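Only one protein chain is missing from this complex, and each of the others stays in its spot.
Labels run A and B following the written order; every chain starts at residue 1.
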Amino acid sequence: MSDAPLTGPHDDPESSDAETPEHFDLTPRTAAATSSSKGSGKKWIAVAGVGVVVVALAFVLFNGLQSASTFFYNVDEAVAQTSTLDTTRFRMQGNVVAGSVTTTSDGVDFVIKYKDAQVPVHHVGDPPEMFGPKIPVVLEGAFAANGKKFESDEIMVRHDSTYDEKNEDRVREADQDAKQRATG
Amino acid sequence: MTTSASATGTTSGAGTPAPTSTASTATRVLGAATLVGIALLVVFGVFVSPPDKELGETIRILYMHVPTVSVAYLAFIVTAVGSAMYLWKRTEFWDLLAASSAEIGVVFFGLTILNGMLWGKITWGVFWRWEPRLTTTAVLFLTYIGYLAVRAVPASPRTRATRCAVVGLLAVVNIPIVHKAVDWWRGLHQERTIFGTLKPEIQGTQAFAAYLGLGVFLLLFAWLLIHRFRVAFLAERAAESGLEGAIAERRQEAGQ
Partner (left out) sequence: MSSTGYIVAAWVVTFAVVAGYALWVLARGRRLSREVAPEERRWMTAGSRGRE
């Protein structure tokens, strides 16, 4: 009987397998059986772990492809699609028009602008710390009053103003941002 | 065996007992340097450096965010190199290097995500959104957790090493995707790294804190990698000696 099956993966030249006598007992023992069943339990937990990770990955990819590909519309794009968007929730990006911000009892009202398109926004809730005029923001919410108004419940501040001069071809209207910023 | 061991014992002189931990002179020196670096980083990153003109005090989170992500990427690249070298050379060294680096990478990348979420909460107003950079980041993180999960599946060292090497090579493809996500799709995340942010109007102590952070975390990575590699090496020897012990027992019985 060869000891190869037992030591197969451990073909260590330094191990003492070479001097193994031919006649010693290699049949499994009760102790060995317990340890092997423990080993297979561990194996199943580990395989289940891989499975959980794969499922999570699939979920994130599915989620990501849906949501990340068009994370937001710019104001002009959203306005152009008013009838299609109707009252569905989406994200809209633009710059807060200077002088348009007024605090209301339940949040803030302001006008958001991108290229030539402008939409008045009614936001419910506290705006983030860095919210203010001229800042590029992404809003979450839906059109109301046939696209004449945007009802927002989440304001996210896009922080990237520093690199405007280097990214003129960015999706954001760089020169417009720069112009707005130059005055502030 | 004793003679050969003491002859090869470069760190511990001949006759001194074998180490009882994964430390050596080299790691102690490295560890001390890392601790000094961390102390300096806290001084400069938290207290000395001024708040940024654009980012305000939140730049201090980036002193953590940028080094952790840099080290995580480096760790994953080391894993990829180790994986490729394993498939070529088939030696234990490359397999253990790849695995050790992957674990450290996951720790640092997890920290990157945590720091990023805290920064996002202040700056954007939300911890998380499924925007391109964050989505691809989540994919990258899960892929390397998958690597560790594959590693945990019991198998012969060769089989396990081959499986992991394949995963380690496939996973690294994520890094350029995460990196370019801000250019390819619209999202919340800023386009450039901190160094891009700082360059135009770079301020002395801010730049110093940023580069110091990078240096300190590189030392930390080196220290962790050496220790973690030795742990992996010991784990392999322990697994072998467990098996060899069982065989020796049988052999003894057979000899009776």
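Just so it is clear, contacts are C-beta pairs under 8 Å (C-beta built on N, C-alpha and C of every residue); 3 or more make two chains touch, one makes a residue touch a chain.
This structure is a prediction, so every number in the text was calculated from the model and none was measured.
Participant: Looking at the full complex, which residue from B:Leu74, B:Ala102, B:Cys164 or B:Leu220 touches the chain that isn't shown here?
Facilitator: Answer from the full complex: B:Leu220 touches the omitted chain.
Participant: Suppose we count only contacts with the excluded chain; which residues of chain B make the list?
Facilitator: On the chain B side, contact with the omitted chain comes from 1-2, 4-5, 8-12, 17-24, 26, 38, 42, 45-46, 56-58, 60-61, 64-65, 68, 89-93, 104, 107, 110-111, 114-115, 118-119, 121-122, 220, 223-224, 227-231, 233-235, 237-238, 241-242.
The rule is simple: only the chains that are shown with their structure count from here on.
Participant: For chain A and chain B, what's the span in angstrom between their mean Cα positions?
Facilitator: One centre to the other, that is 22 Å.
Participant: Which of the residues in chain A come into contact with chain B in the complex?
Facilitator: Against chain B, chain A makes touches at 3, 6-10, 12, 15-17, 20-21, 23-26, 32, 39, 42-43, 46-47, 49-50, 52-54, 56-57, 60-61, 63-64, 67-72, 93, 127-131, 138, 154-163, 165-167, 170-171.
Participant: Given the complex with chain A, which residues does chain B contribute to the contact?
Facilitator: 54-55, 122-126, 129-132, 134-136, 138-139, 142-143, 145-146, 149-150, 152-154, 156-159, 181, 185-188, 190-192, 196-197, 200, 240, 243-244, 246-248, 250-251, 253-255
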